[in-house]
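With one protein chain removed, the remaining protein chains of the complex are shown where they sit.
Now for subunit A:
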Amino acid sequence: MHASVEQPHGDQEAQPLLVVRDLQAYYRTSHAGVRRGIRAVDGVSFTVRRGEIYGLAGESSSGKTTLIKSIAGAIKPPLEIVGGSMEFAFLSGYGGLHRAARAELERIRWRHLSYIMQGSMNVLNPVRRVRSSFVDFAYPHIGGSLKQFEQLVVAHLARVKLDPSVLTAFPHELSGGMRQRAALALATICRPGFIIADEPTTALDVVVQKEVLGMIRGIQRETGSSVLFVTHDMGVHAHITDRLAIMYAGRLVEEAATAEIFRNPLHPYTKNLISSLPRIGEDAPRAGLAGAPPNLADPPSGCRFHPRCPLASEICCREVPVMREASSGHRVACFAVNGGDGA
């Protein structure tokens, strides 16, 4: 997978598609009177512009999925939004999908916002033909006659290089890659303005992965939509995203254009992350980062990375670093980078 990275395109001055401000999403459980809170997302702010692919990277249990669940409004107990807001360009005044009125949600779903789920090759009902899944999930949001809808589906399937005959097949008769592409077609058939993609290619081998990524890119270009792309695979990020945010233990630590992150990582965590990536021609063993990600039920004080950070100083244990612009469009949350007072 090569690391060619497109510069963010589209109108920078245009109204952003999604503004997330200081989002806090906790899992709150109560067992036998003992209350526990898992601070899975704690004070995350970022902006997704129109027509860009915004990447979100981070290791397992860093809160990526919780963050996009919150954005998609898929909030079920024990997950709770404790604070912050999420403003969409197509939905103003609610501060997030979870507070939106039902009628508004009906209007938005699929047409403006769609969601390619983790394990998206399983979004098709295993005991129904692929056509039924399309009719059940997407048809109510498009309307018109069923015949027109079918023509639309066939045309859209061609875009992901699928034969119309897959419509009469059962999901188990298709290969993993075909199911993945069918899921992609299902998520994009209404040409939504905003697509949330949660590890859409994780289960695929690299060849199919590249193909599917190319299709996501193609559809995104064609429809001008924005994509929030989540994966832990840095190679995929390098391949597809315009801007990239790195998440660690429920907080964003760095955000910049993808090329910038790979070329000039500033946060010590990002530096370690980037230097851990294998490069062609280098056979020196990679040094790992000591320690393990913290338990989010009882996160470290101050900067959550300080127990593992080679640059940690006394202030890191006391205060939480805020995201500051280190250079134009490159934000980072680190006292060592931004200056010791954190101001």
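Following the convention adopted for this analysis, a contact is a pair of C-beta atoms (placed from the backbone, for glycine too) under 8 Å apart; a residue touches a chain by one contact, two chains touch by 3 or more; residues count from 1.
Rule of thumb we're sticking to: contacts and distances are computed from a predicted model.
Among the names given as "ABC transporter permease", "NADH-quinone oxidoreductase subunit H", "Protein BatD" or "Lipoprotein", UniProt records the absent chain under the name "ABC transporter permease". Checked against the hidden chain, the listed residues A:E106, A:D298 or A:E314 yield one contact partner: A:E106.
Which of A:F46, A:Y115 or A:F229 touches the hidden chain is settled by the complete complex: it is A:Y115. The omitted chain makes contact with just one of the residues A:L17, A:A57 or A:V123: A:V123.
The chain not shown here touches subunit A at positions 72, 74, 105-106, 109-110, 115, 117-120, 122-128, 132-133, 136-138, 140-141, 170, 172-173, 186.
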